[in-house]
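The full complex has more chains than appear here; those shown keep their coordinates.
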Amino acid sequence: MIRAGVVGATGYAGAELVRLLSGHPCAELAAISSVSFQGKPLSEVYPAYYQLCDRICGTQEEVVEQSDVVFAALPHGLSQELAKECFEKGKVFIDLGADFRLENEEDYQEWYGGTYRYPELHEASVYALPELFREAIRGKKILANPGCYTTAVPLALAPALKNGLIQKEGILADCKSGVTGAGRKLTQNTHYPELNEGMSAYKVASHRHTPEMEQSLSRVAGSKVKITFVPHLLPVNRGILATCYAKLTDGVTMEQMQNAYREAYGEEYFIRLLPQGREADIKNVRYSNFCDISLHIDTRTNTFIAISAIDNMVKGAAGQAIQNMNLVFGFNETTGLKLFPPAF
Amino acid sequence: MIRAGVVGATGYAGAELVRLLSGHPCAELAAISSVSFQGKPLSEVYPAYYQLCDRICGTQEEVVEQSDVVFAALPHGLSQELAKECFEKGKVFIDLGADFRLENEEDYQEWYGGTYRYPELHEASVYALPELFREAIRGKKILANPGCYTTAVPLALAPALKNGLIQKEGILADCKSGVTGAGRKLTQNTHYPELNEGMSAYKVASHRHTPEMEQSLSRVAGSKVKITFVPHLLPVNRGILATCYAKLTDGVTMEQMQNAYREAYGEEYFIRLLPQGREADIKNVRYSNFCDISLHIDTRTNTFIAISAIDNMVKGAAGQAIQNMNLVFGFNETTGLKLFPPAF
């Protein structure tokens, strides 16, 4: 039994980590922290947790002290010091924020406006999207857990890109996100009456997840890939639907495409390649760690369309973080994560 | 490991049973049946189940043959023959329909329009609401699993009624149900554009669950209790919110009331008595087997208000059926049912 701690437990990703860890047979929740709700039980913030996690929110220091693995669900910029502390104390650090995601510090500076204070920590860290970069993750102590869009889009496109079945130029990702992706913080555009029955794009071609997606796609492709990324906010609680478009390489057939995906993901428990004729739907992956993928070809325009659906809070945040914990600690990767999505 | 079968697996309650049984450590899903989808995999009906339950829907006969316990999620009227067959073959039969719920055949005739074809089976059966009638359930082979409203309302009122803290005359239950309670069958009033942003009552003072609630409340009270019951349809997927009103017995205090509830439910894992100042909310019990209860007194009018919230598909159907299975087979009652409700 390892001891797991959650820093930032009262945010949405933190709360979901607590919920999922409660069902993990090899990890126990050792400590949680919150700046805003320190001294209060987590179930006061989330009444759904009443009698299940009435644990009091403590300090970040307490979490580090009492844990073998520290999950950080913090606003961008706050993870570097915490990572340093964990690293020095020999703890595994899994960051759900963006501080360790970008290899290139200039990208971080450009998109997040900060600097890398401890370059050696970034050297020691790894970008932890298991289905694409599993081998690099094992043995690491600082893990950058991908964001939600940045899980859905690369998983949708990687096999096609890796095998040269699509062109690297002109890739588009039109993504739709559930509202939990915007977090617990109150904003006018997530106020119920103003979001309900609405839908719009936001941060058009300027969302911070862009360089992170490009980094993954470039690694997979073996050369620099740029994409156009337009996120939309959906009036549902959970889910990322990523509709990804690319020019098909001349002569590529649906059969070749399916073979490439089957080869890449056939053994992946958390990726479900849908039978032809079905479309990935966020409804079908809710509350699970699955990534559903459907493949389509527009033969009229020679366009490849890959659609992926994940639960942004699970495969797009807390579930994947636990998957990474399993990987690092040598547990079976699906331990505690065989979550059966409800049909309704 | 016992073998569990589900007759009517493609209805909502049946599908939820399949999902919950998949996580039960002492029962395995042995067989499923469906009239409408016989020969087809369950995951074709519910794509969320893809690669998790691709089992083919067989016949009712196959289910009986291959199971130690048979759950029936059938339209009212179809369970009696099945119960007979199970009973003769020594199987445990847990009926999620209404055929065995009413002790009084005249009530069944009046509200459901059918007759009791095998009175001896009704003798052998038991009304299986564990928190109120646990002792009567053990050792039984035919269990009538309560409906959703008929779980929420009696649990909300039983301790007050049993201890004489409220008057038996003039009890009202104003209930609000999520749409899954109406089942998978298509109807105009559950067509998305016509229900969305709407809310109304239905079957005002004429819903079939009325005599079933009165039966439970009368047993608890020790004499005949009649209630006014008005159900409403809510534009949410899951949940029953039961706002129950009764005249307070003169002089009864909130403290006495809370003591009575604590005494009745203090040891019940699945009932959460909320701290004063909170209100039961269907959001907090979704996807769990909990029944949250909050107590309120209107001192201006001497009225007692008990509000209960359950997930209609879990505590109001499939979860409670598994709880009953646990009870009958001697497992710990919470086995496979420690479901942690998501906060969002």
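Each chain gets a letter, A and B, in the order it is written, and its residues are counted from 1.
Heads up, the rule we're going with is that contacts are C-beta pairs under 8 Å (C-beta built on N, C-alpha and C of every residue); 3 or more make two chains touch, one makes a residue touch a chain.
As the structure is a computational prediction, the values presented were derived from the model and not from experiment.
Asker: Tell me, please, the full copy count of this complex, given that what is shown in place amounts to 2 chains.
Answerer: Altogether, the complex is made of 4 copies.
One rule holds for everything that comes next: only the chains that are shown with their structure count from here on.
Asker: Help me check something: in the complex, which residues belonging to subunit A touch subunit B?
Answerer: Residues of subunit A touching subunit B: 12, 15-16, 19, 22-23, 46-52, 180, 197, 237-238, 272, 274, 278, 281, 283-287, 292, 313, 340-344.
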